[in-house]
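See below for the structure under consideration.
Missing here: one protein chain of the complex. Every other protein chain is in place.
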Amino acid sequence: MANSCKFPQKPHAKYAEVSDKLWMTCRECGDMIYSKKFHSNSKVCPSCGYYAAMTPVERFELLFDGAKFETIEMPIPSDDPLKFTDKVSYADRLKKYRKSTGEQDVVQTAVGKIDGVETVVLCFNFAFMGGSMGRAVGEGIMKAAGEALARKAPFVLIPASGGARMQEGINSLMQMPRTLMAIEDLKNAGLPYIVVLTNPTTGGVTASFAMVGDVHIAEKGAVIAFAGRRVIEGTIGEKLPDDFQTAEYLREHGMVDIVVERSELKSTLGNVLSLLTNVKKK
Amino acid sequence: MANSCKFPQKPHAKYAEVSDKLWMTCRECGDMIYSKKFHSNSKVCPSCGYYAAMTPVERFELLFDGAKFETIEMPIPSDDPLKFTDKVSYADRLKKYRKSTGEQDVVQTAVGKIDGVETVVLCFNFAFMGGSMGRAVGEGIMKAAGEALARKAPFVLIPASGGARMQEGINSLMQMPRTLMAIEDLKNAGLPYIVVLTNPTTGGVTASFAMVGDVHIAEKGAVIAFAGRRVIEGTIGEKLPDDFQTAEYLREHGMVDIVVERSELKSTLGNVLSLLTNVKKK
Amino acid sequence: MVQLLPFEKSLEKLEVGTPAYDKELASIYNKLSSYQKTLVSRHADRPHGLDYINRIFTDFQELAGDRFYGEDQALIGGLARLDGMPVVVLAQEKGHDIATRQKHNFGLAKPEGYRKAIRLMKMADQFGLPVISLVDTDGAFCGAESEERGVGEAIAQATAQCLRLSVPMISVIIGAGGSGGAIAIAAADKVFMLEHSVYSVISPEGCASILWRDPMMKEAAADAMKITAQDLKKMNIIDGIIDEPVGGAQRARFDAMDSVKTFVVKELKALMKLSSKDLQTQRRKKYDALTR
Partner (left out) sequence: MVQLLPFEKSLEKLEVGTPAYDKELASIYNKLSSYQKTLVSRHADRPHGLDYINRIFTDFQELAGDRFYGEDQALIGGLARLDGMPVVVLAQEKGHDIATRQKHNFGLAKPEGYRKAIRLMKMADQFGLPVISLVDTDGAFCGAESEERGVGEAIAQATAQCLRLSVPMISVIIGAGGSGGAIAIAAADKVFMLEHSVYSVISPEGCASILWRDPMMKEAAADAMKITAQDLKKMNIIDGIIDEPVGGAQRARFDAMDSVKTFVVKELKALMKLSSKDLQTQRRKKYDALTR
């Protein structure tokens, strides 16, 4: 069920294509950046400070002590409950993303120690169909929460999602109550549930498991939204402030506890986990 | 402890001085009004609709079925804990109000049926030192809540208060946690706690027992405020809307459930009590 | 006269009540497409939340406010009796003319609406009253003020509160079950849909715009997403379908509402026989199994 993987310093091979090249272009500022420096800097652009998306394995390496962790296999529900086709069939889309990411679906989970506290961490892969929430995400969260419950360990969830997976229709929506029920079990057991909001966390995800953490940590500048900015500007004709729906804006509006630099994420998370689980700091 | 009093239709003799006169002047509009009509109309001015303050006994007569109720004796703590004197001594002030109202302090409590539901009702007398909250108010609320608990009856509290009784200093402030603890007991026992906000309900009262009801009913137009309008206008220099801190304004701002005409108060309260206690309506 | 929908044009020439009319009406309504059902579910004359409250409940006492920020008339709540049983009722209300649509914000609730729902569900729990919710919304309000006050958080907490209840909860989708705006008050023990109601993760128009990049593909999107009561029952997402009069609830409002009442009362009585513990165990199993 859980197979042990210990990763070296460099990112997981599956996601490392880009780091084969010596130089790369920052998606944000367009600067040519030294690939090694970008990766050793947790995928923060050394020129403009842009936070590039991280894969789950990269997150695990960043967060777990000594980059050591065990992965927990995620359940993969049968494909395509609606036999959905738009311009492309959902079945084909799934194939494409499975090929490009090497993963079966969005979420991956691992268990390891963070500042000495055994913790279950579930992370979204935005590269897989925009991190969209279908049955696989729901089942994955339920499995991961169950694992935390069984181990009496805190649960850290790191969303990055464009929202619902429309190709699963109502099945996607139903993951909202299902995941909330799994989180409720952790709360009843007195186990910490921490959400680390990363860019972007939008749509149905922010109307369910991503907004009921005991503590909400958000990466600097991350966009966190229920309805997208353009939807609001379009339908309502309101002019929105520049920082609308950023991590900082949400902190100001009472929804986020802590805004962190990516470089401080591990230590911040470690401190919070240690305080909530009453483990003495190393 | 509880002595039975059954009152006829007309107000309690102690408060009825004014009704001895055939005609009286409305404090709000200045119209000469027929005293009998004013009183049969629950002290609402027939000319301008002004809600005159009601004494506890008048409230009891208005609310209890057949105007029948038993009063519950209120504990009266020893006087003047601080030996307080400003321009007049607190001891003298107390004497004056005891003489003018015929009561020992602000609150009075009675038990009776409202639409068939046995209910404990505590009511403030604004005429007694502006309904100010001292130890007598605190002890009275604790006693009344205890009575509701013992009878497994709902508790209805009808504040009318200018706030803390400064002459008791910190003793007044301490009634906030003390009364909240008494209310908490009712909630733990699953007994309804209804607040009927009347004009005026201000100061410390609105920062304690008056704002933690399961249901908040407010009389039309009642001023309900923590800080007074003039204090805010004075210190902040903000221009305030006309309806600021009225019952209607508080409903709009999520703090009041129901705004009622005085003539509908009994039936509204009866319906709510009946629904919350699962008693079939007569 | 009820306003005719585009696909009802053939009724124009027929006299209401004649056998020909009835036959044509039945024929149209026997083969409604998913998108046609969407239009029926949005029909202006369809009974709305407040219509149900006035028709099938007694002793209704509206309770206002979230005790934090405001009062939201898009989501009405209060105490009432259903067949003599005291309940907490939550109902989305779209309004039926300009004034009432504005008052109720077209049934698009803001955070304070969902937080009021949470407060009233806690009250239901506190006093052992079942919760009945009537769902009819195109979704939560998508405005800056909704985001500012954390509409996502409010929906999540409302949904969690449904699942946390120790009392029975029944939801009926009476018109549109619009995504998160609906589930917030529809994560119930039993969820029923009216025959011509729809329930979906995004509107057909929205889905078409995003996936087809063409809002005109709304019919295809409606079909593909499987949003009708019949689709959802087949997938075991909902627990049952409440029949509507021929031609839809908009053509026989009282009959439609009365059959909702009969249906819900029967289901509620069955749920009320369960202990809180059994109820919660059953609820947990239901949501565990859902979509599996």
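Just so it is clear, A, B and C label the chains in written order, and each chain counts residues from 1 on its own.
The rule we apply is simple: a contact is a pair of C-beta atoms (placed from the backbone, for glycine too) under 8 Å apart; a residue touches a chain by one contact, two chains touch by 3 or more.
Note that this is a predicted model, so its numbers are computed, not measured.
Between the chain not shown and the residues A:C26, A:M74, A:V215 or A:L265, the one that touches is A:V215.
Summarising the interface, subunit C meets the missing chain with residues 67-69, 111, 115, 149-150, 153. By the touch rule set out above, subunit B reaches the unshown chain at residues 77, 81-82, 84-87, 135, 138-139, 142, 164, 166-178, 180-181, 183-184, 204, 206-212, 225-227, 231-232, 235-236, 238, 240, 244-245, 250, 253-255.
With the whole complex as reference, residues 187, 190, 192, 214-216, 251-258, 268, 271-272, 274-278, 280-281 of subunit A touch the missing chain.
The rule is short, and it goes like this: only the chains that are shown with their structure count from here on.
Common neighbours of subunit A and subunit C under the contact definition above are absent.
Farthest chain from subunit B, judged by C-alpha centroids: A.
Rounded to whole angstrom units, the spacing between the C-alpha centres of subunit A and subunit C is 32.
Per-chain Cα centroids separate subunit B from subunit C by 41 Å. In this assembly, the C-alpha centroid of subunit A lies 54 Å from the C-alpha centroid of subunit B.
For subunit C, the set of residues touching two or more other chains is empty.
In subunit B, no residue reaches two or more other chains under the touch definition.
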